[in-house]
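Just below is one structure, and these are the notes that go with it.
Of the protein chains in this complex, all but one are displayed in their positions.
The letters A and B name the chains in turn, as written, and every chain counts its residues from 1.
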Amino acid sequence: MIHVKMKVNGDPTEFLCDPRETMLDALRDRLNLTGAKEGCGTGDCGACSILLDGNVVCSCLVLAAEGQDREIETVEGMAAGEDLHPLQRKFLEHAALQCGVCTPGILVAAKALLERVPDPTESEIRYWLAGNLCRCTGYDKIVHAVADAAIEMRST
Amino acid sequence: MALDDLRTKEFRVVGTRPIRPDGIDKVTGRAKFGADVTASGMLHGAILRSPHPHARILSIDVSRAIAEPAVKAVVTRADFAGNLEGEDWNVLENIMAGERALYDGHAIAAVAATSALSARDALKLIDVTYEKLPFVTDVDEAIRPGAPVIREGAADESVPEGLHPNIVRYHENGHGDVEKGFAEADLVIERSFVTEATHQGYIEPHACLAQLGPDGKGELWCCTQGHFAAARICAKLVGIDASQLRVTPSEIGGGFGGKTTVFIEPVALALSRKANRPVKIVMSRSEVFRATGPTSSASMNVKIGMRKNGDITAAEGEFRLQGGAFPNAPMEFAAMCAFAPYDLEHVRSRGWDILCNRPKQAAYRAPGSPMGAFAVESVIDELCNRLKLDPIEVRLRNAVKEGARAAFGPRFQRIGLIETLEQAKAHPHYMAELKPGQGRGVSCGFWFNHSGETSVSLALSYDGTVSLSVGTPDIGGSRASMCQMAAEELGIPYENVRTTIADTGSLGYNDISHGSRVTYASGLATIRAAQDTIRKLCARAAARWEIDEEAVVWEDGHARPAGPNAGEFEPLSLAAIAADMGETGGPIAGHFEITPNGAGVSFATHIVDAEVDRETGAAKVVRYTVVQDAGKAIHPSYVEGQYQGGAVQGIGWALNEEYVYGDDGCLQNAGFLDYRMPVASDLPFIDTVIVEVPNPGHPYGVRGVGETSICPPLAAIANAVSNAADVRMTHLPMSPPRLLKAIQEKELG
Partner (left out) sequence: MEYAAPATLDNALALAHETDGQVRFLAGGTDVLVQLRSGLFEPDLVIDIKQIPGMLDVTRSPEGAWTIGAAVPGRILGTIEGLRDDWPGIVEAMELIGSTQIQSRASLVGNLCNASPAADGIPAMVAAGATVSIAGVDGLRTAEVADILMAPGQTNLKKGEIVTSIDLPARVAGSADAYLRFIPRTEMDIAVAGCAVNLTVKDSQVCTARVSLGAVAPTVLLVPDAATAICGTCLDETALNDLAAACRAACRPIDDKRGTVAFRTDIAGVLARRAAILAYRRAQERESA
C-alpha cells in the first residue's frame, strides 16, 4: 500500500492505496467523495472529471499515488457554503441536467473553461466539453447554461 | 377517464419552469447513484464472461478462485432457481448462462471478494472449458438455410410452418387490398433498408448493492427504471418471496429503456446469500456494451404507391428484427408504428422476430418505431422528390386525424399530427435557404405511449406541507412535474410539496418508468390522490362547520362553503386543517391506484439540414427542429429536454453509432471510444416547438413525450443526407465509409 498526502477541496487529507488504484477509486472509495462518477474508466466520457493542480483531468486516468503533494478539486468543492457556484445555479435554472450523472464532471470542466476563457463562444464551449458525454440533454441546455454563467461571472 | 371539466382558470403551477426538487443534490455531487452506496462488511462482486459468441460450457472449475482468501463466494447457474419458464427463464438464461454461452460477453460465473481489485483478479482463476459452436450475428444471415440454430423449438404459435427455426415470432397487421392500391398509383417505389444495433448509452453503468440472508429476507439498492419489477424478477430468479425483497431505487444515471430489466442484481443477491454479507456489483463500460441490452438491428422492405397529387394509394412493409439470442425483438412495434401517421385505405405490415448470437435486446426509447419510420419516411421522401411534391404538403394530405383508422387497427382519438406538420411548415427553419452541399429532410414519427400499474400516496404534515410518494424512478426530472401537479390540484405552492420515490415496501405495485408513462400515469394518480386528499380536507371543514360535506368546495387551496345556502364561514386553508388533524379525526392522506387506459398516442415532425463532404463521406447536422405534441407540457424545460435528447440520440444512430461484430462473432467496439455517441462539438442547438393538443385520457391533457422524439430523426437525417449527397441512403448508420462508397458508386453510375 502507498501512503498519499494531498489537498482535496482545500483540505489536507491522506490515505493508503493499492498502486493500481486510480485517483477516482481513491476519491470515491477511500475519501467517500462520490461526486465524480466512473462512466467508462478509459477517459472517454469525462464523468470523473476533477481539477488536478487547476487542470481538468479524468480522474480514472490518474493513479491515486500520483496525488502526492497535489491539489485536487472536485464537484463537492464548487459551492462556497450555502452559495452555489454560478455554473451550478445556471444548470438548475436552465434545466441543463436530466439524469444528472454527467453533471458533476461537466460542471468541473466548465469551471476550468471559464477560469481561462471568461467569454467563450458557443463553439469554444462545445469543443472544450467534447470530452464530457451527456446522453440525456443533447447538450443544448448545457451550452446555454455555461454561456449564461459566463455572462454572470463577467459582470460580478 | 375523461379530461376534467373545462377549467375556468388558467393553470397556476403547471406550465411554469420551477427548479427541480432534486437539483441541488445533483449539482453538488451529493445525489446517490447506483455505485455510490455502500454497506458495512460489503464485498465486491465481479462477473466472468464468455469470450465466444456461441459455445457449449463443458465445465466450470472454480476451485482455484475459492481457494483465494479474499474470495468469499462464487456462483454459477446452479445457484439460481431451477423451475422458471417463459420470459422469467429468458432473463435468468441471459444473466447467467446455462448449458451454452449464447453471445460474446454472456455471464458464466461470478465471485465476491473483499475488494474490487481482488474480485477482478479472482476471475482469472476460474477455469472454463468451452466447445466452440457455429454462430451467426447478422439478422439476414440468421434466417438463411443452414444458419446455425440458436435454440430449437423456440418459435411460438404465431410463426407459420416451414420458416427457419431462428424465426421465433411473427406479426401481421393492416387492412384493404394493397395490390389494388398499388395498381392505382402513378409511382410505386420499393426499397430495402438496414439499421444496425445501437445501445441506449446511458452514462451510468449498471450498479447495485444486495443483501440476502439465509432467512430469505433481502434488501437491494440499485439503479433501475422499475424497482417493483426488479423485486418481482429478482425474487423469482433467486427463489424467494417478492415481498421479502425490498428494493430501493438509487438515483438513475440514464436508462432510455435499458434499465427496465435486471442483469447484475440477481447475481449480487445470489453471491450475498452465499457469503451472508452485502455484495456490490458495478459493471464496467465494456460489460455494459457486451452484456446489456442494445436495441435490435433490422432489415426491412417498404413499398409505397403514390398518385401525382401526393395521395398515398397503398403501403406495404416487411420488418425483420433480431433481438439477440432471446425472443421479443420489437418487430411488431416497428410494423405497427411505421405507417401510423398516415390515413391509408390499403396497408399491410409484417414482422419477424429473429434470434442471433448477440446480447438480449432491451427496450430503447420507442422500441422498433425509429427503424420502421426510417424505412417508410425514406420512401415517402423519395416519392416526393420524384413527383416534385413538397414533403410536408404530402404528409399533410395523408395525415391521420381524430377518427381515422390506424394502420394497425384502432381509430384514433384526438391527436396532434396535423398540428405538428402545420407548425413545421410555418417554422422559419423550413423556409430558410440551404447552402451548397446541404440538404433538408423531414420526417414524421409515432409512438403509442404506455400507462401501466400505478400507485401513489400523498400525506399531509402538521405544518400544511405535503409529502408525495410515487413508485416510478425519476429518470429525467419527473419529481418536479409531480410536485407541480400536486401543488396545482391542492392549490398550494410548488415548494410545499416534496416528492419521494418510495421503495417497494411503501407503495402498491408500480410498473416501470418506461413507455413515456411517468408524467401521464403517475401524474394522473398524483392528481387523483390529491383529489382524494381534498375530499378528506373538505370533510374536516364540514365537520368543523357542522354542515354537509357536499356543501364544502375546495378552491385556491382552501375549503369554502359551496354557496350562500351552505352558510357563511371563513375559508380554511390546507395548513389550518392540517394543523389540528390529530384531534379532528387523525392523519390526512390521499391515495390512488390504477392501471389507466387513456395514455394518449403522440406524433412529431422533425426538420433537419445536413451538410456532406463529398470527398470524405462525412455528414454533419447543421440545423435541427423538433415539433412534437406534448398534450400538455407540465414543465416545459424538461419537455424540451426530452425532445432535444431524443433528437440527438437519433443523430447518433443515423450517423455513427453501431454495434460492430468481427469475423470471430465478438463485439469489436465495446467502449465509448469506438461506439461513437454524439459529443457537444458535433451538434447545433436543437430547436423545439411544443404543440399542445390535450390528451382526453389525462386530467390536464398530458401525453407521454419521452419516446416519440426518437421516432422521426433516423428518417429525417437520412432524407437530409440523401438530398445533400444526391444519393439515397438505405443503411444506418450513414458512417463516412458507407456514405463515401454510396457517393462514389453513384458517380461511377
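What we mean here is this: a residue touches a chain if its C-beta (ideal position, glycine included) is under 8 Å from a C-beta of that chain, and two chains touch if they have at least 3 such contacts.
Quick caveat, the model's predicted, so the values are computed rather than measured.
Partner chains of the missing chain, restricted to those shown and counted over the full complex, are A, B. From the options B:17, B:30, B:120 or B:175, the residue with contact to the chain not on display is B:120.
Touching the missing chain, out of A:52, A:84, A:134 or A:147, is residue A:52. Looking at chain B, the residues touching the absent chain are 120, 286, 615-618, 655-656, 660, 668-669, 672-674, 676, 678-679, 681-682, 735-737, 740-741.
Those residues of chain A that touch the chain absent from the view are 2, 19-20, 22, 41-44, 46, 49, 52, 55-58, 60-63, 65-66, 68, 109, 112-113, 127-132.
Assume only the chains that are shown with their structure count from here on.
With centres taken as mean Cα positions, chain B sits 29 Å from chain A.
The touching residues of chain B, when paired with chain A in their complex, are 17, 19-20, 22-24, 26-33, 35-36, 115-117, 200-205, 251-256, 282, 284-285, 475-477, 635, 637-638, 640-641, 644-645, 647-649, 671-673, 677-681, 683, 685-686.
Every residue of chain A that touches chain B in the complex is listed here, in rising order: 18, 20-21, 25, 28-29, 33-42, 44-45, 47, 74-76, 78-79, 84, 88, 91-95, 97-104, 107, 122-123, 125-127, 129-143.
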